[in-house]
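Of the protein chains in this complex, one is absent; all others appear in place.
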Amino acid sequence: MSRASGPRSGDAIFASVERVNAELFTLTYGAIVRQLLTDLEEVEEVNKQLDQMGYNIGIRLIDEFLAKSNVSRCVDFKETADMIAKVGFKMFLGVTASVTNWDADGTCCSIVLEDNPLVDFVELPDTCQGLYYCNILSGVIRGALEMVSMKTEVTWTRDMLRGDDAFELQVKLLKQVPEEYPYKDDD
Amino acid sequence: MIVCVAVVGHQNNPLYIQSFTEADDALKLHHIVHCSLDVIDERVNNPKKSGPLLNETFLGLLYPTENYKVYGYLTNTKVKFILVTTDLDVKDADVRNFFRRFHAAYGDAVSNPFHVPGKKITSRTFAESVSTIVKAFGLSSAG
């Protein structure tokens, strides 16, 4: 489904977009998480709200992703997951993710992140052990995929803040709504 | 050898203190750190005494005791770093280098969103960085 010129690489896009100091982004996210913990008290509720914020961001960010990556909407879930990991993460966060652990019918996979600017400087206090600190990311992915007609469930299976060796998000395709074109095919 | 490092807040509240000796001299080291705070305050409030180091974060040798040399550093955010060493022949550049790295580690520790300004630094990462920096002290120019 790619246009003739083909999709651009994540590196090429990242090199061409306006970039800022990651510190500002990292510290802002950290301050938001801490404020939510103070205001909402329940860690579970903070997880939920971070996911919701991510979802809201994802449904808007998808347009920039499609426009800058020169990818037209991917039909295939497999291809889509690959684009998110290799192009999406790179063009926004400047890091590369990989896709692994495909299940037999190709509807569930893992996105693995070994480097993640959100957690620079972060150490979880003991009182926040149930917190999915990076939960905004799962929301972004869920939101973005929903805008290309893929309903997914995104869950953390590994978290470096909890002592794992990488961040791993399991993305499970629940339902793929056939794309509805706003116009009729003129065949 | 560095025997003690400390971070002290702007109201002279201790934020971090770690000694690196086997001997049971923690109390004595704490006392030395405590005394050095007065020296820093005096220096900063009487700029003439600090001479060429005016407004530099590195305050140099605060005072020598019989067994120790005590160095100080004052950040723009009014936080004091203290270094106590038993080395007699200390190179200025080594101490500066030590404080530069120490300040970077401190900056990362207070960038943790869960760190509360003015509260003690409990970060494991910070403790590990400090230990690495302390071990490396003086090694760069040893040859």
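Read from first to last, the chains carry the letters A and B; within each, the first residue is number 1.
Operating definition for what follows: contacts are C-beta pairs under 8 Å (C-beta built on N, C-alpha and C of every residue); 3 or more make two chains touch, one makes a residue touch a chain.
Basically, contacts and distances are computed from a predicted model.
As stated in its UniProt record, the chain not included in the shown complex is "Trafficking protein particle complex subunit 6B", which appears among "Trafficking protein particle complex subunit 6B", "serine C-palmitoyltransferase", "Actin-related protein 6" or "U3 small nucleolar RNA-associated protein 22". Touch with the chain omitted from the figure is made, among A:37, A:71 or A:93, by A:93. Interface residues of chain B with the unshown chain, by the touch rule above, are 10, 54-57, 74-78, 100, 103-104, 106-107, 110-111, 113, 117.
Although one chain is hidden here, its contacts on chain A can still be listed: residues 14, 17-25, 27-32, 34-35, 39-40, 49, 52-53, 56-57, 60-61, 64, 91-94, 117, 120, 136.
The definition used in the following text is that only the chains that are shown with their structure count from here on.
Those residues of chain B whose C-beta lies close enough to touch chain A in the complex are 108-109, 111-114, 123-125. Chain A makes touch with chain B in their complex at residues 23, 26-27, 29-31, 33-34, 120-125, 128.
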